[in-house]
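Note that one protein chain is taken out, while the other chains of the complex remain in position.
Right, chain A next:
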Amino acid sequence: MEDKKNYTGPLMIALQYNDLFDLDSISTSTDTDALPNGRAFTFIKAVQTVNERLVEQNKSDCLLFEVILISKECSEEIKMKVDESVKHYGLEIGKFFFCKKEELINTLQSNKVKLFLSTERDDVYEALHTGIPAALLYDQADDHVLNQLKVIFSGDVIGFSEDSLDGLSEFGFSETQIETIKTAKICMKEFAVLIGQMRRRFGQENSPLCTCVLTSWGSRNVCASALKTLREWGLDVDEAFCLAGAPCSPILAVVKPHILWDGGLLNMS
């Protein structure tokens, strides 16, 4: 059982460049322009706000976010544009990695990434399956204005017992899916502990960091179990939602998280 005191910053998050920039609307004729914003843009801005507020309180705080960019395969031209665009928007990107698709997992592992964030569900679950902490970058509208980083932890993943999770095979979940969910709970812990430490640096009100639990399938008692576990990990969340099977998408559209730890369990209908 790892002592949570061994968890230290920086909190390194890996993004894929095609989430940060919108590559579908590139036209080759305008090659002096920076790439248009992608889905991760508001996320990066929110992360930068949190870092600014942390440093404001304590200049030598080493528990900060660090964002690195990973690209699966791209031309030299795109690589240059990515580099230019990052500078153009003043984004604080720690490192760039351009690697082949097959090397993605290795790259993440060797850089001890504390969270791999992607809009691609398959990439997220593949990473989780190999033990890399991974979560969904929630696909939200660009006009999300709050200067606040919002993280949702799945109450189902945390709150259901080990036996309950095994029993999910009766509901059509495959072995792989169940293993992914279980791994998600283990992977989530370090991230939750660090977020908890970060969260405590701010007061109840006016915090640039907001944490939530969302229980999609489980009962209120599963949600309570998740709240208690997160508290043991050092995180008392700000918001809590229990859906008991109601569709998730309308609720997520109001919560508007950046980071969504669902482990593959969410009811997205």
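As a convention for this text, a residue touches a chain if its C-beta (ideal position, glycine included) is under 8 Å from a C-beta of that chain, and two chains touch if they have at least 3 such contacts; residues count from 1.
The rule is short, and it goes like this: contacts and distances are computed from a predicted model.
Novice: Which of the following names does UniProt give to the chain that is not shown: "Cytosolic 5'-nucleotidase 1A-like", "V-type proton ATPase subunit a", "glutathione transferase" or "Elongator complex protein 5"?
Specialist: Answer from the UniProt record of the missing subunit chain: "Cytosolic 5'-nucleotidase 1A-like".
Novice: Among A:136, A:168 or A:259, which residue is in touch with the absent chain?
Specialist: Once the missing chain is taken into account, the touching residue is A:168.
Novice: In the whole complex, not just what's shown, which of A:133, A:218 or A:257 touches the removed chain?
Specialist: Checking each option in A:133, A:218 or A:257, the one touching the absent chain turns out to be A:218.
Novice: List every residue of chain A that touches the chain not included in the displayed model.
Specialist: Against the missing chain, chain A presents residues 156, 159-161, 163-164, 167-168, 170-174, 177, 203-205, 210, 212-213, 217-225, 227-228, 236-247, 250-251, 253-254, 264, 267, 269.
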